[in-house]
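Every protein chain of the complex appears in place save one, which is left out.
Take a look at chain A:
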Amino acid sequence: VADTTLTRELTQNPLKKIWVPSSTNGLPERHISQRKVCMTNCPTLIVTVGLPARGKTYISKKLTRYLNWIDVPTKEFNVGQYRRECVKIYKSFEFFRPDNEEGLKIRKQCALAALNDVRQFLTDEGGQVAVFDATNTTRERRETILRFAEQNGFKVFFVESVCEDPDVIAENIVQVKLGCPDYTHCNTEDAVADFMKRIKCYENSYQPLDEELDRDLSFIKIIDVGRRYLVNRVQDHIQSRIVYYLMNIHITPRSIYLCRHGESDLNIKGRIGGDSGLSARGKEFAKALGQFIQSQNIRDLKVWTSQMKRTIQTAEALGVPYEQWKALNEIDAGVCEELMYEEIQQKYPLEFALRDQDKYRYRYPKGESYEDLVQRLEPVIMELERQENVLVICHQAVMRCLLAYFLDKTAEELPYLKCALHTVLKLTPMAYGCKVESVCLNVDAVNTHRDRPSVRFTNTHPLSMSVSLVLVKQASPPVIA
């Protein structure tokens, strides 16, 4: 008979509702971990490779944004920026000439400085992935990086972008190079001419990743903006996710429209969750939304809703086909479903306080947290990346999560993003980011937003939560906007 007394006791962390073994010294046990994307202890160094204007920085920034959103601490290190710090004024492409010894020296130093910061981020600052964004076009440079990684115990994954389409390159230059600090005092023609010469400086010494010579390296070669990919030796889960992400993104111009369902009956009563229908004003909004969509004259618009009545009712008013996603359902408030905030504060004062303490990680009893939502929404984001024009009719917490992805908001900011009823956000990818237009459809609705409270705990370590009172700013009752 096995000795059953040796099993450690479990306690449930009050914030995240995770069961953890309680040990004698009060410190978190090593044996358990919540499933995270990056389960290895080995940080990863992503290294971009490619001539200028091949989208390396675009990919670096986008990938960094995605990884941070799925809770993998990631940071990009752009060597060009280090160079701009070092060489205050950019004169011309001559700096990049392969025979410019002074230039070479500075550029090498900048690369090393960036690598040093990479080491610090991955080793001392809890970083999990670092994106080393530079041309890295010579085998010699890549060897240096591989040695650096080996010394520090980092895995290396190369992302090479290869493109010879002159239209794509010209468009890149116009989108992101002309406006960059190097060319602030140039006119367009001169800037373009200079940049083309800059590219030339790299071309002669460019040694692309090779199927044979580099067969032991882990990499993805992206050819012609995603027409073709060569993937070599994917080592682990995170590299597999990165490859999948890179293969799903595109740069075709399009817009994503995000909005919530029309005002619902429960909204009016100030109750959270549930599955109620639209109020009269909510129906008005649905109609206005239909008119708005028509006026936008959008090509091939896809419409997505959740499986809750209020979003579907909203979509019905558009008179177009729509797809229901269970993954877009509002955050599950568990035992607090259909309660008012005042009732929650009365019935579950501790829960109420905990939520204000760390709204992102707080999980409702028998419900979900924003952190859970992000995990649930990841396939939606992946499909949004694949699609072109899409209207997503969802819910407050869900919309905050999606918005945080597109606008690169932190976990701290996410639960407090303003997503008002009866307002459509139009997101259009632009340069390295996203343009946002907020369109209020002029139909009154209650305000369901609660600001971050002004007084909070200082000690926020989730595992050593002390149960004392927290002064929390009272949520104001729903206000007719």
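Simple rule for what comes next: contacts are C-beta pairs under 8 Å (C-beta built on N, C-alpha and C of every residue); 3 or more make two chains touch, one makes a residue touch a chain; residues count from 1.
Heads up, the rule we're going with is that contacts and distances are computed from a predicted model.
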| item | value |
| --- | --- |
| Absent chain [UniProt protein name; select from "Monocarboxylate transporter 2-like", "Actin-related protein 2/3 complex subunit 4", "6-phosphofructo-2-kinase/fructose-2,6-biphosphatase 3" or "Exosome complex component RRP45"] | "6-phosphofructo-2-kinase/fructose-2,6-biphosphatase 3" |
| Residue of A:D265, A:E316 or A:E413 touching the missing chain in the full complex | A:E316 |
| Touch criterion as defined above, residue of A:R8, A:K108 or A:K347 at the omitted chain | A:R8 |
| Residue of A:C110, A:A130, A:L258 or A:A286 touching the missing chain in the full complex | A:A286 |
| Contacting the left-out chain in the complete assembly, out of A:D71, A:D117, A:D265 or A:D372 | A:D372 |
| Among A:W304, A:Y364 or A:F406, residue touching the chain not depicted | A:W304 |
| Contacts of chain A with the absent chain, listed as residue ranges | 1-4, 6-8, 10, 12, 17-19, 21, 30-35, 39, 211, 215, 227-234, 237, 240, 243-244, 247-248, 275, 277, 283, 286, 304, 307-309, 312-313, 315-317, 321-327, 337, 366, 372, 375, 383, 386 |
